[in-house]
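Heads up, one of the protein chains got dropped from this complex, but the rest are sitting where they should.
And then subunit A:
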Amino acid sequence: MPFMHGSMPLRRTFFYLQQGKVKFRDNVNVFAMGFHRNPNEQQSGARDFVYWHWAQLQYHNPKVQLVKHADKVITPFARAYLNDGREVLFDLDGMRREEIEQALAKTLGKTELVERREHLESIAKLNPADFGSKNERQCMCEVQGQHPCTGLLRAPKCMTGKQRWNHNLI
């Protein structure tokens, strides 16, 4: 099975996907990258970045559109399209893949300030009266003193929908 050879299976593991460092801030809508398939020494960093970190990027930024431009221009580049119409261009000529990752994370990534703000917003959004998988409680029955779910404890017959109190009626 050729897919299982080399570094290909490694970079598709869940653990490897989780190791990505670039988490774009909310301003970034589209991220495009130009690289070469047969690069020279100056261009090889961009190719390596695409090979190693593209899946991680998509994993950590599922709402960002990622575009690859292979063999389009001489100088490898990255371009981010922001939600306010601006474009941020990165010149990746002569950069190694670690440097590219660092540059992207520094400029487009979430800084400490952004993370703190998002944390505060998530706290403000949290309402203990909400139930569900995204909230503090999954179900009302987790609250002390409330009736447990019928899956755990059978409800009295009169409270189930099956109950009929007048069998003479059709």
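Going forward, contacts are C-beta pairs under 8 Å (C-beta built on N, C-alpha and C of every residue); 3 or more make two chains touch, one makes a residue touch a chain; residues count from 1.
Assume contacts and distances are computed from a predicted model.
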| item | value |
| --- | --- |
| From "Small ribosomal subunit protein mS26", "TATA box-binding protein-associated factor RNA polymerase I subunit B", "Serine palmitoyltransferase 1" or "Ribonucleases P/MRP protein subunit POP1", the hidden chain's UniProt protein name | "Small ribosomal subunit protein mS26" |
| Options A:N29, A:Q58 or A:T107, residue touching the unrepresented chain | A:T107 |
| Contacts of subunit A with the absent chain, listed as residue ranges | 25, 27, 75, 86, 88-91, 93-94, 103, 106-107, 111, 113-114, 116-117, 120-121, 124, 161, 163-166, 169-170 |
